[in-house]
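Submitted below is the structure of interest, expressed as structure tokens.
Yeah, one chain of the complex is gone here, protein chain that is, but the others are all in their spots.
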Amino acid sequence: MNPSYYVILAAILFTIGIVGFLVRKNALVVFMSVELMLNSCNLLFVTFSRVWGNLAGQAMSFFVMVVAAAEVVVGLSIIVMIYRARRSASVDNASLLKF
Amino acid sequence: MTLLEGLTPVAPTGLFTVAWLMIAIPLLSAGLLLVLGKMTNSFGHYVATLAPIASFAIAAVLFADLLGRPEAQRTVDASLYTWVKTGSWTIDVGFLIDPLSILFALLITGVGSLIHVYSIGYMAHDPGRRRFFAYLNLFIAAMLTLVLADNYAVLFVGWEGVGLASYLLISFWQHKPTAATAGKKAFVVNRVGDLGLTMAIFTMLAMFGSSSFTAVNEGAQHLTPTWATLLGLLLLLGACGKSAQVPLQSWLLDAMEGPTPVSALIHAATMVTAGVYLVVRSHAVYAETPAASLAVAIVGTVTLLAGAWIGTSKDDIKKVLAGSTMSQIGYMMLAAGIGPVAYPFAIFHLLTHGFFKANMFLGAGSVMHGMHDDVNMRHYGALAKPMKITYYTFLMGYLAIIGTPFFSGFYSKDSIIEAAWEKQPVLGALALIAAGITAFYMTRLMIMTFWSRERWQEGVHPHESPAVMWVPLVLLAIPSVVAGMVMNSWIGGWLAPAVGGEVPEHASWVPTITPVGLVTLAVVIAGVAVSYLVFGRKAIPAEVPYTRNILTIAGRHDLYGDAFNEAVFMAPGQALTKAVVAIDEGVVDGAVRGSGTLTVGLGAGLRTLQNGYVRSYGLTMIVGVIIVGLALVIGRLV
Partner (left out) sequence: MLLTILALVPFVGGLVVWFLRGATSRYVGIGVALATFALSVVVAAQHLGGANLSEHHLWIKAFGAYYALGLDGMGLLMVLLTTVLVPVVLLAEPADETGRWGAHVKVALVLILESLSLYVFLATDVLLFYLFFEATLIPMYFLIAGWGGAKRAKAAVKFLLFSLAGGLVMLFSVIGVGVSYASQGAPSYLLEDLAKLNVTPSVEMLLFIGFFVAFAVKAPMVPVHTWLPDTAEQATPGTSTLLVGILDKIGTFGMIRFCLGLFPDASRLATPVIVVLALISILYGALAAIGQKNLLRLVAFTSVSHFGFMVLGIFALTTQSISGSIFYMLNHGFSTAALFLVVGYLAKRRGSVQISDFGGVFGKAPVLAGLLLLGGLASLSLPGMGSFVGEFLVLAGTWSRYPVIAAIAATGMVLAALYILIMYQRTMTGPVTEQTEKHITTDASWLERLAVAPVIVLLLLTGFFPKPVLDQTDQTAKQTMTTMNISDPVPAAGKEGK
């Protein structure tokens, strides 16, 4: 089994995540793009764990999942609050945090 | 007997151990009067008057003791405590009672006491009387410290102390802006002189590791000629400041803003002669450096002419006397510059001058007292009649200062002129001419004040001053007459060991007739005669007459001393000050504020990056990551 397929897949997923993060306006989609990037990293963790025969990578992917889940909870609630306040989930509209 | 034997001090015994009381008593009295304030208003001046009298008593007893001792025992060094001790330097507070300093102590406390008594009358109605007496006491204490100190550093404490007292007393009537300015000027000009003295002390400490008279006297012989000359000139600078010698003379005339007793005590009899004391005290240094000695003599001669010149053209009675003081101190400096032969004459003249000038100043004060504090002699005239005692005592002073035979000034001044004639003929000749000018301006003063017609302002009724004022006048008139006769035969021998001079062969109260003496007498008579011809035969105008005489105009303007200082020091100084303030606010602080502005501007530029769009932040991050990644890759490749 060639690990490079997995690495390439992870790279593709990560790139999709980046592009989605940069071009989409909807906060939910942006959020999903971020999750995609996280999961592409998880995939790499698992892959290399397998390659090196070391379980630490797999354990790390669980950590990432837990953190991601916690983050989703906080992030989603923020998005919901923003949506309630502005009737819009566009990230460009929430641009008040500046000088 | 060699020079050093007389200088080796002996340990103090008996009353000598408490010689410091001479200083402590007036100092304590001054402190009490100032600290307790109004509480002492009613009796403060009596306390203050008793203080110098007590000091005088101590000085007199010590003097009597010294008189009874053999010559080698007459230098007593009473060390009190260690003042400064650092590294290898030790400076003790110690008092040297020797033939020289005890004469000064007697003069200061004696004349000082009389002037205190006089001031009781003179300042009777002044609201600041208590303060006045406190300052006077402070002065007595400082002046005694100056002359009794056994090293230059403690001398300097007294030196600046009298400067402070002089400042306080000149600007005593501080509500008058002229008085305040005059006081400040006196202090600042004195400080310039003090610079010389401090640097002289630094040199002594660096060269000898000590500033005591003994160490300096011994070490002076080992100085290189350059350092000896430098040291001599630095000491001269100090002396110039305190004694109002050219070029630091300008403060003395303004100092007449002070109450008249102050002018008599500080600016005639004692403080202004401190420079002469300093030079005489430093005889060992000047012995090593003919150049510096010559400088002292030249400064003295220039000043004695300048002072006399100013004296001829002033109408303010106190300023005439001030010019005369400058001139007389010039004589003393000249004597001090001539060398060991003339040192005793310098001190001799200093003492007689102390008597007759204090006498005349107090007389002038008495006249002003009767003339509603008017000082313009053009408003005087014919005061001999209403003010008999003042007139006769003043007359004694007049006869003494012009050098009438057998009066005190005759002995002391003629000795100086003769000594100068022998050593420095040119300076001697100038001193001789100045004797004629002295006779001229003093006769003018007498004519305008006591003789001639009355030119009193309306509402002025001259009257004799109260006894508390004329008794001191009488007591000062007596030594003005007899001091010369009494001391002439004695003072040379008495002072010789202390000033490194030689005991003169013979001297008595009978003046030796010499050609120079006769010429001097002739010049004096000529001066009196010319003065009579100019001023005595016609009425004195009550207004200042217009004149085209350049000499008179220059004299009226104090020989342009102030104009010179203004142009050379003050104007550039003020410009420099303004420049520094401008540079400080513009350039130095400007740079600071500039860097602040720069930082703010930089921040203002950078904060536009913070635009609030999440996606632009994301892009920035990604670009950053790519740059870092590229850098790593390139780093690997290189």
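Side notes on the structure shown:
By written order: A and B. Residues from 1 in each chain.
Everything that follows uses one rule, which is that a contact is a pair of C-beta atoms (placed from the backbone, for glycine too) under 8 Å apart; a residue touches a chain by one contact, two chains touch by 3 or more.
Being a predicted model, the structure only gives us computed values, none of them experimental.
When the full complex is examined, the chain removed from view is found to touch B. Only one of B:Gly219, B:Gly493 or B:Gly536 touches the absent chain when the whole complex is considered: B:Gly219. Of the listed positions B:Ala72, B:Val188, B:Ala567 or B:Ala604, the one in contact with the omitted chain in the full complex is B:Val188.
Considering B:Phe104, B:Phe133, B:Phe156 or B:Tyr343, the position touching the chain not shown turns out to be B:Phe156 (whole complex). For the options B:Thr75, B:Thr198 or B:Ser452, the residue in contact with the chain missing from this view is B:Thr198.
In the full complex, chain B makes contact with the omitted chain through residues 34, 37, 81-89, 131, 153, 156-157, 159-161, 164, 167, 171, 174-177, 179-181, 184, 187-188, 191-192, 194-195, 198-199, 201-203, 205-209, 218-219, 222-224, 227, 576-578, 580-581, 584, 588-589, 591-592, 596.
Just so we're on the same page, only the chains that are shown with their structure count from here on.
By the touch criterion given at the top, residues 607-608, 610-615, 618-619, 622 of chain B touch chain A in their complex.
Chain A contributes residues 18, 21-22, 30, 91-92, 94-99 to its touches with chain B in the complex.
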